[in-house]
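One chain of protein is taken out of this complex; the other chains stay put.
Up next, subunit A:
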């Protein structure tokens, strides 16, 4: 099972739900890795949904693509990365009409970034459904150099841009779709605790 129960946190930390079918003229589903399982569960609740569904899926080395394809969505796109799928996503949103339902599933980094695109296209945040599945890796912004490091699994971690040792905070920016990482050894350079896996 790919589900993970996040502990209670501060207000800015996103909270994810469970995808449920909603009435709509079109259904845009964006998922990565184990997020596919959430889409499979969604299709099981209402098989009719897939006839008007556009699925954008980023497998990240998992083997779910064939099972998603077998749902017979109206359109199915498999991409190597979110960045590679982004032009397609933007095109779909710019052509879309009111009544489009958006379903996001998988890692926090994928959901946060795709939510940003959907909101920029005019969909209110509360109308976008999300379900976390799979990795608890985070997309982190270094508050010092502003560089973003994807798929952070440990706390502290080293900024992939400026090399500072960063403490993983729950403070989340919806604009950047990223959590904030803050230098952990600014007062005492080199005094860095051993990294531990997130949520271990």
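Assume a residue touches a chain if its C-beta (ideal position, glycine included) is under 8 Å from a C-beta of that chain, and two chains touch if they have at least 3 such contacts; residues count from 1.
Basically, contacts and distances are computed from a predicted model.
> Which choice in "TmcB1", "2Fe-2S iron-sulfur cluster binding domain-containing protein", "Bacillithiol biosynthesis deacetylase BshB2" or "Sugar ABC transporter permease" gives the name that UniProt lists for the one chain left out?
"2Fe-2S iron-sulfur cluster binding domain-containing protein"
> Based on the whole complex, identify which of A:97, A:175 or A:197 touches the chain you can't see.
Checking each option in A:97, A:175 or A:197, the one touching the absent chain turns out to be A:97.
> Hey, which of A:44, A:70, A:83 or A:127 is the one touching the hidden chain?
A:127
> What does the interface between subunit A and the hidden chain look like in terms of residue numbers?
Considering the whole complex, subunit A reaches the absent chain at 22-25, 93-94, 96-101, 121-124, 126-127.
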